[in-house]
Each structure stands twice: as C-alpha cells, then as structure tokens.
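The complex is shown incomplete by one protein chain, all other protein chains being positioned as in the whole.
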Amino acid sequence: MSWSHELWRAIEGTVLIFSGVAVLAAMFGVLLERKISGWMQSRLGPKHVGPQGLLQTIADTIKLLQKENIVPRNADATIFASAVLVVPLAALLDYVVIPFGTTRFGPLIFRDLNIGVLYFAATSSLVVVGILMAGWGSNNKYALVGGLRSASQMVSYEIPMGLALITVALLAGSLSTVKIVAAQARWWYAVEQPLAFLIFLTAAVAEVNRVPFDLVEAESELVAGYFSEYTGMRFALFQLGEYGEMFAMAAMAVTLFLGGWRGPVLPPVLWFVIKLYALIFVFIWVRWTYPRFRIDQLLNFAWKVLIPVGLANLVATAFFVMVVRR
Amino acid sequence: MTGEAIAFYALAAVILVSGLVVVSSPNIVHSAVALVPAFLGITGIYILLGAEFVAGIQVLIYAGAITVLLLFVIMLTEGGTGLRLQQRNEQGPVGASVAVAIAVLLIAGVTHTTWGRGAGTLPAYTPGAIGQSFLGTNLLAFEGTSIVLLVSLIGAVIIARKEE
C-alpha cells in the first residue's frame, strides 16, 4: 500500500479510537458510574437530561466548555498547560495494542506490536510524569503534595502490574497481545492464574487512583489533589485521562486474563465489550463499597504484599511449566 | 528523501531542541521536564535501528522511572518557586569559541573517515532473541546485572538513610 494510504488509515484509526474512548469511556463511563453508585446507594442517578439521563455527560461537557479558563498567577504556565495534554495522551496511547475483536481480515487492533505488553506498561508509566507536572505547575500546596503522593502510589503499583504481565507472557510465550489472546483458546488465563489476575486488577485500580486507593484525590484530604487548580475543560481532559486509563486497564485485563474477544456464538467485538463492561462494573462496585486506604497502608500493601506474592507466583508458575510441560 | 530519513531528522531535531532546553533553561524544573521529549526522541531512534525492545524499555525506564526520580528530587529539595540557575558568566566568548573549535574538529573527523561497512545482517532485536542470548552467550552478564542492581540498591538506601 502506498504511504498516503497508510497515513490515511492511521489517522482514521486514531480518530476512531479517540472518539470511541471519549464517548464510551469518558462520557458513558462517567454516567455509568453515577447511575450505578446511585443504585448502590438506593437513589436514582441523573435522570432528567435525555432519556434516563443518558445525555447527562454531554450536557456536563458543554457546560465545562463554557467555563472560564483560569490560570493562577503564580503557576508555571508552560508546565501547567502541557500537563493537561500529557495525561490524556498517555492514557490514549494504551489503546494501540488492545485487540478489540477479530475479523476475517485479521485481528481488530490498531497495531499488533511485537512488544505489545511492554508497550502498555511503558505508556502507563508516562502518566506519572504528567501528574507530577500538573502538581508542580499549579504552584499550589494541595496540588503539589497530591501530585507527589499520587506519583509515589502509581510508581509503587507498577511493579506488581509488571509481574502479572510477565507471568502471562511466560505462559503465552510472547509479548504480543494478539498472540496472548490466541493462546487462551482452551482456558482463560484468569482460571490458570487467578493470583496474577487479582494482582493485576488491584494494581490497575491503584494506577488509576480509584477508591480504595484514591487518597490523593479525596476531597476531605487534598481538595482535588493534583488537578485542584484546573478549571473547566482542562479538568475535563484530566477526567478523560483518568477514565480512559481505567478503561484501558480493564481492556488489557480482558485481553490478558479473560480471553479477549473469545466466546461462542456472538460476534467477537460484542464479547469484548461485554467482558469489558463487566470489569468496569466490578471497578465501580469496589469504589462504592470500600473505604479508602491511608497512604502508608497502600504503599505497604504494594511493596510488602503484592510484590512478594507476585514474585512467588512467577517462580511457582515457572516451576510448574518446567516440571509439567517437559 | 525516504520516510526513514524524514523521521530521523525530525527525531534529531526534537532531541537537539529538548537537549538545548535542558542545558540552558534557567528554570530547573523546565530542564527536567524537557528531558522527556529527548528520551522519547531517542526511543524513536532505537525504533529506526530496529531495536523495538530497547525502545520499549527506554520509555519505561528513562521517561517513566528516571524522570520521576529526578522530578522528585528537584521538587523536594529546592522548596520554592523553582531554582533560578545562572546560565551566563564572563567567560561566555571563550567557551563559545572552544565549543566551535571542538565541533569543527569532530565534524571534520567524522566526515573525512572512511567508515567500514559491516558484513552480514543485523541480528534480530526481538524480545525472543534477546531472551535467547540471556540464557546462552550472555548468561554471566545477566546474572552479573542482578549483582550490580543489588549493590546500587544497597548503596542508595545507605546514602539516603544517612540523611536522617
């Protein structure tokens, strides 16, 4: 194919993924969160805007677009402004390696990179830099401390997440997400590796700064954490980054542990979406059920529990593979 | 110009401009943050060389971990608006002429050497190939690396704890 054709395909794919994430993750996801939290708290969520409140997030977005854009006087303007772009971009870059389904032309994925899983880990770690920039650029004590704590938390949970990824890569013999889905033809890896699945999910919740790991954003603690000084649409972009990252983590968990798009009868993409929203429901459920951890509790949990368990799981899996499959 | 050449020059421009910001910005936080585009540019160069795995770990380690480490240190040690570094002193002209002289020397040296062409093809830099080399020819280096990491961890903990 000629290069202009490739270029056009790349741009189309990007716009598709971006809109998909913006609509399904940010808009629909926020609405889902509010509705489900309402249901769990015996009240109705948003109801008025659109049928059953479906257009609520659109209304919110339009409102936010009209808000005044305030940059605090003492803020570091360059860093303040660029942080807004780094966080959503890093979250969106995660979606490049996620296989949404399969067609007769091949897998439905933006690009099946050879180092798929490693790429995912790498882009997740870019979000941390964006958060530090936001925390610093605001020149606000709450934002700075929130940013530093958030960065410490995310960084501590990246290692258990990496260990879970490596365990799956060991079983599948590849870092490519398409091959990992293909390797789950008989059993999902959630069945073969329940521990790695749990570790990955826990680390994912911590990476996205959600309850029970949301100390850095809790209103009673730090106002809004690293994005306290961001108004209007910039705030919305951070939310896009956060929800986008949450959906990306769930999508990766589906790919690695729940067999991706595999399933009988229904079209692959539909299976993927069903599994994805099932995990999102679990994320939301956890959020509205548990109280939050203190910062020392959550860091202890990462370093003293998850990492040893993850390492032991990896060694045990390697041992098992060596002994049984020889 | 092939696509690769365009990509190379674009990446080189990104790296050089960010590098310039890193060394000449009076605001130390700006310097540290400007490292990120430089690292990402280097990632691109690795990809152009066919080393995907190294590119991935470049982003993971440098842009993800080392930048965070640097930013932590900067944000915690200068407690304030951001250290203003003094970027000029009275030896500017002397420094500039020395820099130009070295640049001329290097460029002349590079362009006038006949570089030999290596025979054969590039080895595959896929994770699988690297893994094979870890378990084969580079086994000792692999194990030795764990010792190096252990030593650096112990050393860092000792130095940092001494501050208490």
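Think of it as A and B in the order they're written, each chain with its own count starting at 1.
Keep this in mind: a contact is a pair of C-beta atoms (placed from the backbone, for glycine too) under 8 Å apart; a residue touches a chain by one contact, two chains touch by 3 or more.
Please note the rule applied: contacts and distances are computed from a predicted model.
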Problem set entry | Omitted chain (choose from "Xylose transport system permease protein XylH", "NADH-quinone oxidoreductase subunit A", "ATP-binding cassette domain-containing protein" or "Probable glycine dehydrogenase (decarboxylating) subunit 2") - UniProt protein name | "NADH-quinone oxidoreductase subunit A"
Seminar exercise, completed: Considering the complete complex, of A:N139, A:Q193 or A:N209, the missing chain is touched by A:N139
Problem set entry | Residue among A:I79, A:I98 or A:L148 touching the omitted chain | A:L148
Problem set entry | Absent-chain contact - pick from A:I131, A:A169, A:V205 or A:V273 | A:A169
Exercise. Quick one: which of A:A10, A:V191 or A:L270 touches the chain that's been left out?
Worked result: A:A10
Exercise. Which one touches the absent chain: A:V84, A:I98, A:V208 or A:L276?
Worked result: A:V84
Problem set entry | Footprint left on subunit B by the chain that the document does not show | 3-4, 7, 44, 47-48, 50, 52-53, 55, 57, 60-61, 64-66, 68-69, 72-73, 75-77, 79-81, 127-128, 130-132, 134-135, 139, 142-143, 145-147, 149-150, 152-154, 156-157, 160-161, 163-164
Exercise. Going by the touch rule given at the top, which residues of subunit A touch the chain that is not shown?
Worked result: 6-7, 9-11, 13-15, 17-18, 65-75, 84-85, 88-89, 92-93, 96, 110-114, 117-118, 138-145, 148, 151-152, 155-156, 158-159, 162-163, 166-167, 169-170, 173-175, 223, 228-229, 232-234, 236-237, 240, 295-296, 299-300, 303-304, 307-308, 311, 314-315, 318-319, 321-322, 325-326
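Keep this in mind: only the chains that are shown with their structure count from here on.
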Problem set entry | subunit A and subunit B, separation of their C-alpha mean positions in angstrom | 28
For this session: Can you check the complex and tell me which residues of subunit A touch subunit B?
Result: 3, 74, 76, 78-79, 82, 113-115, 118-119, 121-123, 125-126, 128-129, 132-133, 136, 139, 144, 148, 151, 155, 158, 174-175
Exercise. Which of the residues in subunit B come into contact with subunit A in the complex?
Worked result: 3, 27, 29-30, 33, 36, 52-53, 55-57, 59-60, 63-65, 67-68, 71-72, 75-76, 81-82, 126-128
